[in-house]
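A single protein chain has been removed from this complex, and every other one stays in its place.
By written order: A, B and C. Residues from 1 in each chain.
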Amino acid sequence: MQYQSQAVAKPYFIAAIGLFVGQILFGLIMGLQYVMGDFLFPEIPFNVARMVHTNLLIVWLLFGFMGAAYFLVPEEAERELHSPKLALALFWIFLIAGALTILGYLLVPYAGLAKMTGNHLLPTMGREFLEQPTITKLGIVVVALGFLYNIGVTILAGRKTVVNLVLLTGLVGLAVFFLFAFYNPENLVKDKFYWWWVVHLWVEGVWELILGSILAFVLLKVTGVDREVIEKWLYVIIAMALITGVIGTGHHFYWIGAPEYWQWWGSIFSAMEPIPFFMMTVFAFNMVNRRRREHPNQAAVLWALGTAVMAFLGAGVWGFLHTLAPVNYYTHGTQITAAHGHMAFYGAYVMIVLTIISYAMPILRGQKAGNRSAQVLEMWSFWFMTVSMVFITLFLTGAGILQVWMQRYSDAPMAFMVVQEKIELFYWMREVAGLVFLIGLIMYVWSFFVKGDERVVASAATA
Amino acid sequence: MRAKTFPNAFVVWLILVLLTVATWVIGEAGLGGPLVVAVLLLSITLKGQLVADAFMGMRDVSSSWRWVVSGWLLIVTGLIGLAYWTGVH
Amino acid sequence: MNVLWPVQLQPDVNAIATPPAPRRVRDLPGDFAIWIFIYAELLVFGVFFLAYAFARAGNVELFNEHQQFLDRTTGAVNTLVLITSSLFAVRAVEAIRRGAAASCSRWLAMAVMSGGVFVVLKLIEFADKQEQGITLSTNTFYMFYLSLTFFHFMHVLMGMVILSAVAVKAYRGAYSASRHTGVETGASYWHMVDLVWIVLFPLVYVMH
Partner (left out) sequence: MSEVFTKSMARNIYFGGSVFFFLLFLALTYDTNRDLPNRDNRGAINEQVSLGKRVWEENNCIGCHTLLGEGAYFAPELGNVYTRFGNSTDAIVGFIKSRPAEGIPGRRSMPQFNLSDEELEAVAAFLKYSSEINTANWPPNVQG
């Protein structure tokens, strides 16, 4: 660890992994509810489990992003973090607020939570992914502002590398677009239109900047390739991401009451969205092939390459599958969307956070890399989680294709619930794949506690 | 050779002007149909290749990069032609 | 040969007689980054053109009916303006290769001004359509007409911004005969804007 203040990243990473485990457990509950409708009913109805599943994902990814920023910003800026105390204070505020919100979801009926938190004063609740009580949303803004201040001051006072500047623009964008979460007009079309300014411009916009800069940082460290080369490719890739992704928002405006030209604009631009992901894959493999050193942390290299490949598959290929308006007309709001959502979030954002954790955690614990046995276990967990996620995606895609066929495309369309029963087998297989994912996750957590051959650790530390 | 590009660019410009005027005349005359479409597509391809070669400087550029632009022109005009043809039938 | 056929298919006779040019095969003019951008833009426009063509195939009557109301004369004049402007940009690059920075700056300024003419004519055309109550939602043909021309229009504005910046830099003496990548970069982008319009005008205004 080059700077003492990088240590604040550690609690963020630990919290992220903890919440990740929670997210997966609730995912398994939902998966079971798909095939055993009365499971945990009415104690934890599906909508509550889903809210916990998706909100935990968002919160733990944010923890991961913040941890990543606290770790890499001082190193890039070549100076200590402006205020480690503020970073720690915000950590506890965010964690407690997040935990209270999740407990609120689980212990109080949602309508009661809305009443308790005064949703009528500024109604923002009850929209997908933005279910948090308004007060929690305000808390997120406060935490984000404090975080941006802390990071921003550090970056602007220090060495301004491209990695830092891109990360900063991504984080500022994240905070700015979140403000649309507070705009909830009674006009449903406008509500949906601007809701996407949060959701799409996050995951297919500014988050890609964060993803790109973290990936560039890790590649810089593990390959030793010239900074100049990595930085200019980073610029080109994120430029392509925004060029395609901003107008690409249009692929969400086809059927929500917006003008129909979005079908053309959205199709054309979102069809280009795989390009930056493809460039990212080529870039990552290129950099690793041109590496100038063998970094002892092979697990981190694996995660970095995995991110590039899986982001391309999940966000790029599976996104393209149903992004064209004539296709989307039939697939919109089916299990195809769920399939894409799972692999895209895992491949792009889960994996990039696990990449930086994999690289940073050993350093935060005073080693250059984890010991050999720990790394082997971590790499096994990589394959378990990644392969099972591929299968989850394939099973959901299968379910989605059948659903589209029977419910949407057929001459005699069947009712939603009838179709759901017919595709039950795919949901069972998805649940099994989910269990394998959980096994992978347990292995992953375990890998942090594996004690190895001290000699290897010592030689790695001096390497 | 550099100095020789001077008249070249001008001649290219002149050809572009003439082809554009021809396109305008076709438009004002209201001409249409497969033959006219073919002529216009040919004219687009020619004009595009001239701009690429003489203005963008592609004729001096290694062939693979040059072919990206030429290929773009051929694919776009070719598929436009195909689309118009399917529109007729 | 040169006068009759501007594209040199074979090395010029004179060129063989005189010492060979330093490098026959050049790299892409300008910064490679702009070429990534140019190729990406060509891809987007190409797909947009094909979307137009195939959408038309399904609505031939509608497209033919409304196409005749477009202002072909303004469109043609704008084509002439853009190719002339492109020629100015070529002259600017030639000037700076000779080291004539002031001349380069003047040619660029003229290119930008031509771009301005295009913008004014285009705005008049848009205003006219607006007056007739034509919007993106009027019908598929006008959706494409407005989308394509407006998207291209924004590229003209962007190109003008780029060329202006380059012109100012040239005027301040930032470029020389040996160092002028910036001029080539700006000119390459400008030619792309021209190239796209060369396809756009016949396709949307004339072809039926």
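Note that in this section a contact is a pair of C-beta atoms (placed from the backbone, for glycine too) under 8 Å apart; a residue touches a chain by one contact, two chains touch by 3 or more.
The structure presented is a predicted model; accordingly, all values stated were derived computationally and were not measured.
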Which displayed chains the hidden chain touches across the whole complex: A, C
Omitted-chain contact residue, chosen from C:64, C:103 or C:135: C:135
Given A:46, A:149 or A:428, the one touching the chain that is not displayed: A:46
Hidden partner chain, touching residue among A:75, A:204 or A:231: A:231
Residues in subunit C touching the chain absent from view: 27-37, 135-137, 150-151, 154, 158, 162, 181, 185
Hidden partner chain, residues of subunit A it touches: 30, 33-34, 36-38, 41-42, 45-48, 50-51, 110-111, 114-115, 119-120, 123, 125-128, 131, 162, 184, 186-193, 228, 231-233, 235-236, 238-239, 242-243, 246-247, 249-250, 252-263, 265, 329-330, 332-335, 337-338, 407-409, 413-417, 420
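To be clear about the criterion, only the chains that are shown with their structure count from here on.
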Touch-based graph of the chains, sorted into line, ring, star, complete or other: line
Computed distance of Cα centres, subunit C from subunit B, in Å: 13
Whole-Å separation of chain centres (CA-atom averages), subunit A against subunit C: 40
Between subunit A and subunit B, centroid-to-centroid distance (C-alpha), Å: 46
Sites on subunit B touched by subunit C in the complex: 1-2, 4-13, 15-17, 20-21, 23-24, 26-28, 30, 32, 36-37, 40-41, 43-44, 47-57, 59-62, 65, 68-69, 72-73, 75-77, 79-80, 83-84, 86-88
Residues of subunit A that touch subunit C when the two form their complex: 232, 235-236, 239-240, 243, 259-261, 264-265, 267-269, 271-272, 275
Complex contacts: residues of subunit C adjacent to subunit A: 33, 36-37, 40, 43-44, 47-48, 51, 55, 136-137, 143-144, 147
